[in-house]
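Heads up, one of the protein chains got dropped from this complex, but the rest are sitting where they should.
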Amino acid sequence: MRWLNGYVPAITRIESMNNQSNSDGALLQVTGLNTRIKTSRGELRAIQDVSLTLEKGEILGLVGESGSGKSVTLRSLLKLMPPSAEISGSVKWQGRELSTLSSSALRSVRGREIAVIFQEPMIALNPVLTVWRQIEESLHAHTDLNRKQRRRRAIELLTQVGIPAPESRLDDYPHQFSGGMRQRVMIAIALAGDPRLLLADEPTTALDVTIQEQILKLLLNLRDELGMGIIFVTHDLGVVAQLCDRVAVMYAGRIVETGPVNAILRQPHHPYTQGLIASVPQAGDEGTPLLSIEGTPPSLLDLPQGCSFSSRCVHSTEVCRQRLPELVKLSEHQQVACHHHLHIQQQRQPEEV
Amino acid sequence: MSETITPREIPIISVEDAMVHFPVKRSQIQRLQGKPKQFVQALNGVRLEITRGETLGIVGESGCGKSTLARTLVGLLSATDGRVRFKGQDIATLVGQARRSFNRQVQMIFQDPYGSLNPRMTVGQMLSEALSVHDMRPKHAIPARILELMDLVRLPADSIDKLPHEFSGGQRQRIGISRALAVEPEVLVADELVSALDVSVQAQVVNLLLDLQNKLSLTVLFVAHDLRLVRHISHRVAVMYLGEVVEVGDTQTLYRTPLHPYTQALLRAAPSLDPAARGKNVSLTGELPSPLSPPAGCRFHTRCPHVTDRCRVERPVLTLKASGQKVACHWA
Partner (left out) sequence: MTTLILSRSLTRSWRKRLPWPTLLGVLILLFSLTAAFFPAWIAPHDPLQFDYRAILKGPSAQHLFGTDNFGRDIFARVIYAYRIDLQIALFTTLFPMMFGTLAGLLVGFYGGIAETLFQRVVDAVITFPLLVLVIAIVAILGPGLKSMYIAVGIIYWVFYARLIAGEVSVQKRLDYVAAGQVMGYSHLRIIFRHLLPNVVTATLVYWMTDMALSILLGSSLGYLGLGAQPPTAEWGVLISSGKNFMDTAWWITIFPGVAIVLTGLGFSLIGDALAEWLRPGNH
């Protein structure tokens, strides 16, 4: 399957690996995920009706701004939300329904089959334990290796994530690593359980651009070598373009558009996606005002009846304010939630060369 | 409205080999052990000239010293060595009235929309304070001027009696801008103005800055890590690494043909919106050396693909090249 010019993912390698998952395609299938959070000011509808699928070895980008619900989606998949959150909906992992699992059963899935990495390694890593202890903890919980084997595996993992001199670095504490290195350590810990799916919540947002590039390339290599699926949450469209195969755009707690990265970036169908892409400064337009989306996202406590984007959308009409647009299929892999997407596309056609 | 810049005009700000070293606190035990004092070398001999009316972008990654430079230029930090001149005068020598005058003319807008405004002062109080301390307007004219400022930053008039927590991040940045503009400065230093904002809000604030830059003929120092944004609004760009300026030049030329290996790596590493541009190789390997003990010779030599023996011992100086760019590199 050719997704992008010149860059063919190693699907063949993945298929030849033995795995016990269901033979029918989708690794992860999420349907109608809803999360409501009880706050002192009322009920916050963090995400509504989120559905997505992930194939083996696929990298899905979840992109949106603050309040879009992208982090909440990730955390809701594994019930990593605070107790004030009510999560409903179906999460099928390799055919198994996760949403009805007991908390102990879910715990065994977390870390072993599905791993998570976060944005701030300094917060996610325990500052008083050495890196070795933290990897070992994961290995001990998720594998049957003995101590010597665990030590060897830990060194393997550190090498795999690109940490030089791993034998000596194993006994260092998190604060002795730089930001990029800490992120690699977190990835190593995540890989300890041999996961088939990696959930990444903005792991490179706090990193410098050159270090970010290193981590993104690392993730791509790991995906090729291990056949892992990755759901990568970010607000940076550039990262999506460089890392992801498919992307889902979120706004005010809903998915508004999904599709292959190539297609979405070249021909976005949803006005919000169009606005996001247009607000990135392009070479050649220097000094001119950037196209920006006027206004601000609605409060999740008080969402409008119709399309949440309508108050900021130049194309909005009465029907947008009254009725919530459902996700409609544009093609096999593309969906968009907008009443006027056809009309908007026709308007844009003459601009596109 | 903007003046034409003649080459003979003295730069409005010039930085002459400025060094800023922060001492690292030692515990009593370390002092007794006789361990030598350590310094974080935040700025190490920065040479820069800013011309009136231009927007100079400053880019670099963590530890490059761009924030330290920004703070030194407005006088929040003093140079441990070297000097910073404003309109020819060494700012370290300014005291009293002269110092306050300098503060009025060189203003700063901060990164953190949540910490940069006093949570207990309304917008109106903040602005009248600025206007009255610097005698910008006679007392009776202050309320009208405040309304003008609100209009300038495109905030509604009823913002005046509100407290900062009632505003969004983007609006708070605009309030910060209005505060800086209240004293009618000539130079505006924006330290990561939009980094803490959402992308769609960034565009709004950047557009405002572009508009103001034109309207008020401001000289702007735009410190940021977003390369695309810097390219969009700057006339010239300076690239910093480990406390030094390694390359500086006209924006278009620098972005199209970067000369310094670090600049090249930086521009290549920035994720482009074109998925076809995916490459296999990493633009820059290795880690940033510690600012406590930066490498000898050229500070970049530990990660440079073109390193030679000369680079390991001899520190390169910013030299003017044919294209008009200044580069500090033995190889370029």
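When the chains are written out, they are named A and B in that same order, and each has its own residue count from 1.
Note that a residue touches a chain if its C-beta (ideal position, glycine included) is under 8 Å from a C-beta of that chain, and two chains touch if they have at least 3 such contacts.
As the structure is a prediction and not an experimental result, all values here were calculated from the model.
Although one chain is omitted from the display, it touches the following shown chains in the full assembly: B.
Interface note for the absent chain: among B:N103, B:S234 or B:S283, the touching residue is B:N103. Screening B:I10, B:L76, B:A92 or B:A296 against the full complex identifies B:L76 as the residue touching the chain left out.
Residues of chain B that touch the chain left out of the display are 71, 74-76, 99-100, 102-104, 107-108, 110-112, 115-121, 129-130, 133-134, 163, 165, 176, 179, 183.
To be clear about the criterion, only the chains that are shown with their structure count from here on.
Each chain gets a centre from the mean of its Cα atoms; for chain A and chain B, those two points are 33 Å apart.
Contacts from chain A toward chain B in the complex involve residues 4-7, 65-66, 178-181, 208-214, 216-217, 235-239, 241-243, 261-262, 265, 275-277, 279-281, 283, 285-294, 296.
Across the complex, chain B meets chain A through its residues 61-62, 168, 170, 198-204, 206-207, 210-211, 225, 227-229, 231-233, 251-252, 255, 265-266, 269-278, 280-285, 287-288.
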